[in-house]
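Some chains have been omitted; the remaining ones sit where they do in the full complex.
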Amino acid sequence: MISTTKTLEVTTPGRGFHEISQDLHHVVMESGVAVGLCHVFLRHTSASLLITENADPDVRRDLESFISKLAPDGDPAYSHSMEGPDDMPAHIRSVLTCSELTLPIRKGRLALGTWQGVYLWEHRVRPHHRRIDVTVIA
Amino acid sequence: MISTTKTLEVTTPGRGFHEISQDLHHVVMESGVAVGLCHVFLRHTSASLLITENADPDVRRDLESFISKLAPDGDPAYSHSMEGPDDMPAHIRSVLTCSELTLPIRKGRLALGTWQGVYLWEHRVRPHHRRIDVTVIA
């Protein structure tokens, strides 16, 4: 049964990670749901939703560096470059990661593992306005 | 609450992208669900479900070209090649992308972003018959 829906709006300062775990915790707590699922959907194809380690920021730095080498900006192999050298790599990064996540709710809380954080990963170099649709199921 | 289930059958002409957004829109509209989720599951391990940009076809061409280089057909490193040089790369592509997606329903419609399309990405070179199981939750 759908309990709650909510839209989160995030303006990113450009490429990088923006943690949304707390925002999701708030939606879940406001819903009053004790046991259920929380679905998170990103309405864009040049950013990702990510679950990764929330402790050492070097993990995110290494992820960024890994993916930058895997799908480099401005690769002459890309045909799609209308919006600049970071346009096509952003779509590739989106396809190799996630646009949507479903997370368990237990005891009225988002039941992430101790070291798991949920992030919006902005792949475009310039700031972007991003919409995330959250749905709580009981 | 499960509202509707439906099986989509697609015969692909071989490697490439087949948009299924409209088929999913129809399932959602027929379900009569106003607010909910639509789960999409591909019953195969050598094709993927994909959310990506629906405007410029160059995006899909660049995705195909990127993944072909990342997991090349006929790589002598593969042990599993029973069904030909595109057999193991198809499994790798499937693992790096998605076999299942959950999409939000709002105001009786599939609530994709403006530039998001949902695709079946066939990874095998020859035509294949593919089954997709759709579940609508209200």
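So that you can tell them apart, the chains are marked A and B in the order they are listed, and the count of residues begins at 1 in each.
The criterion applied here is as follows: a contact is a pair of C-beta atoms (placed from the backbone, for glycine too) under 8 Å apart; a residue touches a chain by one contact, two chains touch by 3 or more.
This one's a predicted model, so the numbers in the text were calculated from it and none came from an experiment.
Number of identical chains making up the complete complex in this structure, 2 of which are shown: 3.
In the analysis below, only the chains that are shown with their structure count from here on.
Overlaying chain A onto chain B using CA atoms gives a rotation of 120 degrees, to the nearest 5. Averaged Cα coordinates give chain A a centre that lies 20 Å from the centre of chain B.
Interface of chain A with chain B (complex): residues 1-2, 5, 39, 41-46, 70-71, 77-80, 82, 88, 91-92, 94-96, 98-100, 102, 131, 133, 135, 137. Taken together, the chain B residues at the contact with chain A in this complex read 1, 35-37, 50-53, 56, 58-59, 61-63, 65-66, 69-70, 96-98, 101-104, 106, 111-116, 137-138.
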